[in-house]
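A protein chain is absent from this complex, but the other protein chains hold their places.
Each chain gets a letter, A, B, C, D and E, in the order it is written, and its residues are counted from 1.
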Amino acid sequence: MEVLLSIITMGVMGFLFSLGLVIAYRKLRVYEDPKIEQVAKILPQANCGACGYAGCRAFAEAVVKGETTPSSCPVSDAEGVKQIAEILGVSAADVVKKVARLHCRGTHEAAKNSGTYIGISTCDAAHLIGGNKQCSYGCLHFGDCARACLFDAIYMNEEGLPAVIEDKCTACGKCVEACPRNLFELHPVSQGIIVFCRSKDRGPVSRKVCKNACIACGICSRACPEAIVIENNLAKITNYKKIDPEKIPEIEKCPTGAIGRLKKEDER
Amino acid sequence: MKLSTRMVVVLTSIGLLSGSFLATVGHLTKERIALNKQREIEEAIIQVVPGTVSSQRLYEERDLSVYGGKNEEGNLVGFAIHASGIGFQDKITLMLGTNTSLERTNRLAILDQKETPGLGAKITDRDSFLKYWENRDCSGTISLRKPAVSAAEKLLPSEINTITGATISSEAVLSIVNSSLEQVREIIKEGKLSSEAQDVN
Amino acid sequence: MSTKAAGQEFIKGLWDENPVFRQLLGLCPTLAVTGAVINGLAMGLATTFVLIFSSLVVSSIKKLIPSQVRIASYIVIIATFVTVADRFLAAFFPPISKSLGPYIPLIVVNCIILGRQEAYSSKNTVGRSLMDALGMSAGFVLALLILSAIREILGAGTFFGYQVMGAWFEPWIIMILPPGAFITLGILLALALQIERRTKSRK
Amino acid sequence: MKVKTFAHGIHPPELKDFTAEKAIESLPPPEKVMIPLLQHFGKPAKPLVQKGDQVHLGQKIGERQTLFSASVHSSVSGKVISVDNYNHPGGNPIPAVSITNDGQDLPFSDKEETKNPFSFSPEEIRQKVKEAGVVGLGGAAFPTAVKLSPPKDKPIETIIINGCECEPLLTSDYRLMLEAPEDILKGAELARIATGAKRIIVGIEDNKKKAFEIFQDKIQNFAGEVALLKTKYPQGAEKNLIYALLRREVPTGGLPFDVGVVVQNVGTAKAIWEAVSKGKPLYERVISVSGQGIMEPKNLLVRIGTPFKNVVEFCGGLKEDADILVMGGPMMGIVQWSLDVPVVKGTSGILAWAAPRPSLEYPCIRCGRCVENCPMTLVPTQLARYVKFDDLTAAEKWGVLDCVECGCCQYICPSKIPLVHWMRVGKNRIITLKQKKSA
Amino acid sequence: MTNNTFILQSSPHFKDKDSVPKIMYAVIASLAPVVAASLYFFRFKALALLLSCIAACLVTEALFLWLRKKPLHSLRDGSAVITGILLAMTLPPSLSLELAIIGAVVATAIGKQVFGGLGYNIFNPALVGRAFLQTAFPVAMTTWIPPATLKIQTATFATPLGNLRFQDAIAEGTLTPLKDLFIGNVGGCLGETSAFVLILGGLFLLSRRVIDWRIPLGILLSLTAFTGAFWLANPEKYASPLFHILAGGLLIGAFFMATDMVTSPITPLGTWIYALGIGIVIGLIRLFGGFAEGVMYSILFMNAFVPLLNRYTRPRILGERSKG
Partner (left out) sequence: MELVAIFISAILINNFVLYYFLGICPFLGVSKKIDSAFSMGLAVTFVMTITAVVSWVINHWILIPHELDYLKIVSFILVIASLVQLVEMFIRKISPPLYQALGIYLPLITTNCAIMGLALLAALRDYGFAETVIFGFGSGLGFTLAIIIMAAIREQLDLADVPAPLKGPAIALIVAGIMALAFMGFVGMIK
C-alpha cells in the first residue's frame, strides 16, 4: 500500500510538473535566431565596443538583423569576418589590415620638460594643466594609450614613447580615443611614410622645445609635392598613395627625422 | 510522438520509476532508522534512570516527552523527561531522569546541542557539569551556584555549579530542566499522564 | 576512449576545473560541514555517490529526454539518489547523519551536480561522464579534506578525531565556527588563484 | 553689523599684507604685445587684422563669433607682426595677434561720449558693453554682455557686486574698491538698469573693513546696500555668495539668473562704467603681482598682452628660490612654466613663491574633511575614487559636474590627494564623452 | 632673466599642514595617558602585551608591503602602531603573549592588508583582531585578574560588567562604585579600566579636531537613552546610564575605535546614524545579549553598514532639488 502510494504520488507529481512545463514552454517560449549564437561565438569577445555596439553579443544581434556588416568589427581578422559572412550567406567585404601609428617622436631625450610635474600620472590629467613638456603638441609619456589598449598591443618603450606591436594591434581605435593629444591614427599596415610630429609651432619654436620636431623646412614637400604639403608649420601627407617609393630617400633627408619610415624602436 | 506528449510521458515515467525505487529504499531503511531513533532514546533512558529494563512513553508534546522506566518486576523506577529549549546559539535537547515522586534527580544527559566547543559544549562533560546533576533535590526549583565552588560538597542540595565562562549555557540547561519539571508536575496533577502508555519497544 | 583521455577527464576535476577552488560551486556544503574531517569526508563521499549515479543515469538516458524537461528530469533523478544517500546514512551511520543535519538532503541543490549533468553528462558518453563525475567528486572531496583538515587541526587540535597537536596547543575555536570557515575558504581561494597566476605566467 | 556667511569652506592664510597698502601703479606699455584671440569663456574671436596692418589703441582686432564670445581690442598702437599660435596662460597655445608698440598710444576713436550714461536704454548699455569686449574680471571671464541680457522669463531682482576677493594674496579688487569706488558703483548702477534689477548689494569680506566703510558712505546715492561677509574661502564663489547674502540656492546646473540675481566682480563693474561712459574697450586691467617669490610686490594697471616677463621685471624680478609661478590666486590659479606668456583679461594676479617640499600622497583615510569643507556639499573623496576607477556614470550621479574647482577639499586633505585634479579629469572625461555621443 | 624651473600642478597651490602621519601621531599622543594608566594598573604584563602587539603589527605590515612590492616608508605613517596599541589596550591582562601576537597578526593581515592596507579596510583592524581572539580563545579572553593596585589574591575575578550581567550584582549589592570606574581601580582590559584618562585622551583628540565629535556624542546619547529608559523603569534590575558609560570598553570604543576614520562614514548624516546605531547595539547586547560587553561587536556590526550609509546619505548638493 505504502509503496503504491509513493509511486502514485511521484507519478502524479511528475505528470503535473511536466504538464506545467509544457504550458510554460508553449506560452513563454522566446524565439531567438540561432545564428546570433553562432556569430557571437566567432567574435573575439573583447567587448571593446569599437563596433559601436554594447559588446560583442549586441553586435552579433545587429549583424544577424542586417543592421551592420560583419567587417564593422575592427577587431575580427579576415578569417573571422569570412566565417561570419558564411553563416549569414553574404559576401565579406575586403578588409585592409590597419594598425595604429604614433605621430610623435618626442622621446625623453628629445622633448624638453617644462617643469616638475606633480599630479595624477595620466596623460589626460597632465594635458589639462598644459602638459609637462615644453611642446604643447607632443606625447606626455604617461601611457594612457597603452592602458586603453585591450589587446596589450602598446607598451611604453625606454625612450618614453608608446610602441605598437603590429601583430597584436587590431585597429580598434581605443588608443586614438585615449590620447588627449590625438597622436594616434590608424593606417594601413603597408603605409610606409609617416609624419612623426604634430607641432604647429613655428620652426624656431618647435626646434627649441624638441629635437625631433617638424620645423616646416619644406624639404619633404619639395621632394614630393604631389603628396606632401606644409600646413600650419607642419608637414602633411595629403595622399599616401601618391608617394613615389623612389622619392623616399629624398623625403628622409628631413633634418630632424620628423618624416620617414618607421624605425625599429617604433614597433617591435 | 508530439513533443508535448513526450515531455509529459518522459517526466511522468521518471517520476513513477523514481517513486517505486524510493519506496523500496524507504521501505528497506525505515525500520532501521526508526530503530536507531528509538535506541537513542532508550539508551538515554537507561542512562538517566538506572535500573530501567523497559520503558514506556507516558506523555508527548512538542519539546516535551515523558517516559517511565520500569525494572525487571515491571515497577516504575523513575521518569525520564525529554525536553528541549534554546541555548547559547541553538537548540539544546536533553533527557533528565528523576525518581517516581519527581523530587530527586537521577541523572542528566544532553542529547543534542550546538554550543561553542570548549565552552558551552562543556554541558556534555560527564566528569564535571553532568555530575552535579546526579541526585539533586528537585522538589522546588534548582538553582545555579555562581561563581562555581571547587568542592561539590559545598553546594546546596538543590544547587548546580555553573560552568565558568559559559553561564548562558548552564542557565539554558537549568531553565529547560526547571520549566519541564514544572510542566510535568502540572501534567500529573491534571492526570494527563497516560496510564495505558505505549511501550517504547 | 583511450586511457589517456580518461585520465585527463579525471585529472581536470582535481585542479584545472576543481569545483570548489576554480568554479566556486557547492560552497554551502563546503563551508558547512568542514568543521571536522570525518564530516567533510562523509559529505564528499555522499556527493560522490550521488554525482556518479546521476551521471550514469543521465548520460545513458539522455537521448530520451526532451530538452524542455531535462532540468526537471535531472532534478528528480538527483533527488532520488540523494534520498538514497540520506536514508543510508541515517540507517547505518546515525551519528554522522545527525551531525551533517540537513546538509545531506541539500546535496540535491548542490550546483556541482546539476551543473555537471547540464554541462557534461547530457552531452557525453557514459564512460566519459563517469570519468568526469569521478574527477569532479575527487576534486570536491579534495577541497573538503583540505578545508576540514585545516579547520579541525587548528580548531580542535585533532585530525579525524585523533589528537595531533601537543598539549601546549590552545585550539582556535573560531576555526570550527562560521567566521573561521569563511575566512579560511577565502584565504584558500586566494592561494589557489595565486598559484594559478604563477603557473600561467610561467607558461 | 551682522556678518553673513555660508556653511563649510576653509581658512587658508590670507597673506594680503604684501600688497594691500600699495596703490595701483601703471605699468609702462611694453614694446611688444601678444593678444590672444581667446581670453574668455567661449569661442575664440575671428581675427580682423593681418600681418603688417597698422592698429591703434583700442582698435578691435578680433570680432566675437557667437553669443558666447567676446571681441578683442588692441592695447597699444603699432604694427601687427604676426597672427599665429602663441603661448597662453591657460596652458595650450591659442592664436594671438602680436603687435609692436610704436609708443604713441594713438587712440582708435576720440569721440567723447556726451550723453548722460544713465539715460541709456538697457539695449544701448548691452551694445556698448559688447562692443568694448568686456568679460568678467572675477575669474571665469564670462562675456559680460551675456550676463546683462537675462532671459525674459527670469526677472532679475538683485545685482550683487562681488568684492570678496577671498583668494589669498590678491589685492587688486581691494585697491580698486579703495581707489575707484564711484566708478564701481556707477558701473553697478548701469548693470542694474540693463537688467531691470531693483537693487544692488555689494558684498565685502570683513578683512577689508576700509573698503566696506568707503562703500557704506558712497552707496547712499544708489539703490542698494553693502553687506559685510565673513572672511572665509570661497566666500566670493558665486553660488556661495548668493546663498550667504540672500539664502537662495542656485539650482544645480543653473545660473544666478534662475534665482533673479546677477553677480559682477568690482573690476567688471568699473569696466562696464568705462565702456558705457567713455566707450573704452577692455584693453587693460589691474593685477596683483605678489607672493614671497616676487622682489617688490605691487598692484599694477597692465595692458592686455603684456608678457609676464615685463610685469615681473617691473616688480624687481623673481627671487632665486621661487619655484612656483601662478596666474590667478593660489587656490584656483593656473601654474605657468615660463614668463613668456601674455597677461589676459582673466589675469587677476601673477604670484610666485617657494613651494614647500611636496609631502607624500597617502591613500584616502576617509577622514571626511573634504566632505565637511566642500562649499558645494559634494563628497570629493568618493568622486575622486569614481573618476580614478573610471566609473564616470557614478561620478556624474554624485555631482562631479557641480564641482566649482575651488580647491577647499584638496587644501584640507591630510592625505594630499590631488582631488581637484581628479575632478577636472572627471569633468573633462564626461564632457568629452558627451560630445562624442552627440556628434 | 631667470633660470627658475617651476612646479607644474593643478590648483590649489596652498595646502593645509596637517598630514596623515601627523593625525596618527596625534592619536598615539592622546593614547599616552591610557597606556600610562595600563602600565600603572597592570605593571609588567601590560608592557609585555603592548610591545608584542606593536611589534607583531609592524612586522606583519612590513611583510605585506614587501610581498606587494610597496615602499616600506608607509610603515612610518603610524597606523600600524595605533592598531598595535589599541589591540593591546583591549586585551585582558592575563592573556598569554602568543595569543596576543596571533591577534595582532590577524588584525593587520585580515583586518587591514587583505583589503589593500591603510584607508581601504572596511572593519576596524584592532577590533577584527580582538574579535578573532575572543572567538578563538573565549576562555582566555574572559579570564580577568585584578589590577596590581588592588592587592588581592583571587583566582577568578569579574569585570564590573561581568559582575553586573552574570553575578546579579545589583541584587547582591556588589555593583562596582562609580568612583572606582572613573579612576580605574577595577578589573578589565588593559586600557579600558580608567574612565578618567580615556576622557582626557578623547578631549585632546576633540580639541585637535582629529576625531569627529558626532561619533562619541552620538554613542553616548543613544546608550544613555537606551539604558536610561530601562533604568528608570526598573532600577532594581538595570544599572544606570552613567554606570554603562564608565564601565567596560565604552569610552575607549567611543573615543578611539568607533572614531577610526577609515571605518566610519564620511557623510555627516551617515556618521550620526552610525554613532547612534553603535550605542543602541551596545545597549542591546549588554542588557539582553549573551555577552557582558558589546562595544566591540557593535562597532564591527556598524562598520559593516558604513559603505551602505555613505552611499545613501550623500549630502544634498548646494542647489540640488530634493527628490519628489
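One rule holds in what follows: a contact is a pair of C-beta atoms (placed from the backbone, for glycine too) under 8 Å apart; a residue touches a chain by one contact, two chains touch by 3 or more.
Owing to the predicted nature of the structure, the values given are computational and were not obtained by experimental measurement.
All shown chains touched by the missing chain in the whole complex, by label: A, B, C, D, E. Within the full complex, the residue among B:18, B:36, B:105 or B:161 touching the omitted chain is B:18.
Note on the undisplayed chain: of the listed residues A:10, A:100 or A:139, the one touching it is A:10.
Touching the chain that is not shown, out of E:21, E:268 or E:290: E:290 (per the contact rule at the top). Touch with the chain omitted from the figure is made, among C:76, C:146 or C:176, by C:76. Those residues of chain E that touch the chain absent from the view are 68, 110-111, 113-117, 120, 122-123, 128, 131-132, 135, 281, 284-285, 288-291, 294, 296-298, 300-301, 303-305, 307-308, 310-311.
Chain A residues in contact with the hidden partner, per the touch definition given at the top, are 2, 5-6, 9-10, 13-14, 16-17, 20-21, 24, 27-28. Not every partner is drawn; the one left out touches chain D at residues 363, 385-386, 388-389, 391.
What we mean here is this: only the chains that are shown with their structure count from here on.
Counting hops only between chains that touch, chain B reaches chain D in a minimum of 2.
A comparison of C-alpha centroids places E closest to the centre of the full protein. We define each chain's centre as the mean of its Cα atoms; on that basis chain C and chain D are separated by 69 Å. In chain B, the positions touching at least two other chains are 7, 10-11, 14-15, 18, 22, 26, 116, 118-119.
Multi-chain contact residues of chain D (touching two or more other chains) are listed as 323, 334-335, 337-338, 418, 421, 424. Applying the touch definition to every pair of chains gives A-B, A-C, A-D, A-E, B-C, B-E, C-E, D-E. Those residues of chain A lying in contact with chain C across their complex are 14, 17-18, 21-22, 25.
By the touch criterion given at the top, residues 1-2, 4-16, 18-20, 22-23, 73-74, 77, 116-120, 212, 261-268, 271, 310, 314-321 of chain E touch chain D in their complex. Of all the residues in chain C, the ones that touch chain B in their complex are 64-66, 68-69, 72-73, 76-77, 79-80, 83-84, 87-88, 90-92, 94, 98, 155-156, 171, 173, 176-177.
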